[in-house]
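With one protein chain held back, the other chains of the complex are shown just where they sit.
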Amino acid sequence: MTSPPTPSLRPVLAAVLVLSSLSLAGCGDGASDGAGGDAAPAAESPPAEPLGTSAIAGVVRFDGEVPELRPLNMDADPACAAKHTEPVYPEILAVDDQAGLANVLVYVADNVPQGPYPPAEPPVIDQQGCRYTPRVAGIMVGQELKVLNSDELLHNVHSLSEVNRPFNRAMPAAIKQATFSFTDEEPAFRIKCDVHPWMSSYVGVFSHPYFAVSGPDGSFEIPGLPAGTYTIEAWHERLGTMRSGVTLLDGLTATVDLTFSLPE
Amino acid sequence: MMDAMFPAAASEHAGRIDNMIDAVHYLMLALFIVWGVFFVYVLMRFRASRNPKADYVGVKSKMSTYGEVAVAIAEGILLLGFSIPMWAERVDEVPPDSESTVVRVVAQQFAWNVWYPGADGEFGAQDLSLIDEATNPIGLDRDSEAGADDIWTVNQLHLPVDKAAIIHLSSKDVIHSFNLPNMRIKQDTIPGISIPVWFVPTKTTAQIREETGNPDYVYEIACAQLCGNSHYSMRGFLTVHTEEEFQAWLDEEASYLTGSDDDFFDF
Partner (left out) sequence: MAEPVHASPAHDEHHHEQSFWRKYIFSTDHKVIGVQYSVTGLAFLFFGFVLMMLMRWNLAYPNEPIPLIGSLLGDNRAPGGIMLPDFYNELGAMHGTIMVFLGVVPLAVGGFGNFVMPLQLGAPDMAFPRINMISYWCLFMGGVTMFASFFLPNGAAGNGWTSYSPLADIALNGQTAWLIGMIFLITSSLLGAINFITTAIQLRAPGMTWMRLPFFCWAQIVTAFLLLLAFPPLEAAGVLQLMDRVANTSFFIPEGLVVGGEVLDRSGGGSPLLWQHLFWFLAHPEVYVLILPAMGIVAEVIANNSRKPLWGYRSMVYSLIFLGFMSFIVWAHHMFITGMGSVMSTFFQTTTMIISIPSVIILSALFISLWGGSIRYNTPMLFALGFLPMFGIGGLTGLPLGLSAADIPLHDTYYVIGHFHYVVAPGTLFALFAGVYYWFPKVTGRKMNEFLGKLHFWPSLVFMNGVFFPMMIQGLNGVSRRLADGGISYDFAGEVAGLNRMMSVSAWCLALAQIPFIINFFMSIRNGEKAGRNPWNSTTVEWLAPSPAPHGNFDQPIEVVRGPYEYSVPGSDKDYVPQAEPAST
């Protein structure tokens, strides 16, 4: 903080600086981390075991012609361009050769079993090669969303949430990690980097752990549900939302395949 | 005098601006030296130990009045001879579009979207509802009359050398400031208003690299107005080409358009 003071003055200076900074520092401990608001108070300790043994599994597919998109303008930041040898395409519609649609957030929307729930695995979103990995994630209210910065670059993590308090945290190269939490349920909203406008990810906030994101092949699984009849919803950033009903029998996995197509 | 401090000049008017800043600094230096010499002399000559009894009247000469008149005249010359005409040239004497490269730059937190009219020389229509940060940051309507061939880039401005460039500046969100240090161009981008700036780049990127002996030298676009937390990193690039290189670059950019479906999600 200071240049070398003369020996006799050093303690005075140190005291002065520390005292005056304490006033700033004092609140640092009290304020919650990030703009995500205070974490929801922990209820009674959550059960370790799932509430049931049934599961919903399936594959999300895309029906239609996959558009040819032009590569991202990564030359906007040469440091990003340097991280890739191949052109990078927008991930807004990730379809594999079996028509499996990735990055679909599937969740139980109706008749959700009563908690307390065993917690879901808290998501970790990495900023790597000027992209977010994963692109879509679900999180429970009060859980910690960890955002990593594996690039030696400035990114800023800007949430466009409308129910939860939005945040906008710059992460310079030296800052490797930031954590955020959310106070309320909210349908998937965008988290983006304003320095690299193509960088977007989406997070949905749930009060329960019954959500999943489809993998590269479009497959997903929501385990640990008690038997019963549910409505599930599938959300895609461009293609919108679709719903489906499903009845689960104890200990069995029900298969629900979903197919998105372009709106008319 | 101070050329060593300025970023390498690379536009037609840059030299005149630099000369003017030099001239002002000569005036400042002259005033400072006159005041300074007088000050130091007075402090030594009239210290109490040397001059125990002060003079009630002090200076009788009218020198200071003459000095003040001289300063006023010098300022008048700077104003009438340099600043006012030079400013008029910047804002009133914009060359006709037909003789210029016309570009739009749409600033946003924290990037510069560069928009070329394409082969037809006309800009397509803009529709805010079409804005998509990844695939269409300017909200270009590809279906509009002149929109099909428009080209946009992020942070990459390319211009041909020795030809006037007219850049229409606007902003999507907050006030930014479009700063080309080498071109001696700086202009705020104000949301809701489109403001043109113009200049004639006189040195290609290749030339300036040779001149500075730095093979990695780039003309930078800097944001000069606080625009948010990543303001300090809102960096763009200007590449100045020969006319042929510029055409080749435009053609390459246009080639990405064929078969591309960048308005695929405009629903």
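As written, the chains take the letters A and B, and residue 1 is the first residue of each chain.
The working rule: a contact is a pair of C-beta atoms (placed from the backbone, for glycine too) under 8 Å apart; a residue touches a chain by one contact, two chains touch by 3 or more.
From a predicted model like this one, the values you see are computed outputs, not experimental measurements.
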Cross-chain touch to the chain not pictured, restricted to B:E75, B:D97, B:D162 or B:E211, is B:E75
Those residues of chain B that touch the unshown chain are 2, 5-7, 17, 20-21, 24-25, 27-28, 31-32, 35-36, 38-39, 42-43, 46-48, 51-59, 64, 67-68, 71-72, 75-76, 78-79, 82-84, 86-88, 90-92, 108-109, 128-129, 131-133, 137, 139, 172-175, 177, 179, 181-182, 184-188, 190-193, 195, 217-218, 220, 222-233, 235
Logged for chain A, residues touching the omitted partner chain are 1-3, 5-6, 9, 12-14, 16-18, 20-35, 37, 154, 158, 160, 165-170, 172-175, 177-178, 190, 192, 194, 197, 200
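Note that in this section only the chains that are shown with their structure count from here on.
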Rounded to the nearest Å, the gap separating the Cα centres of chain A and chain B is 40
Interface with chain B, chain A side, in the complex: residues 67-73, 75-78, 90, 92-93, 154, 156, 168-170, 192, 194-198, 200, 238, 262-263
Counting only contacts in the complex, chain B reaches chain A at residues 108-111, 133-135, 137, 153-156, 228-230, 233-237, 256-257, 259-262, 264-265, 267
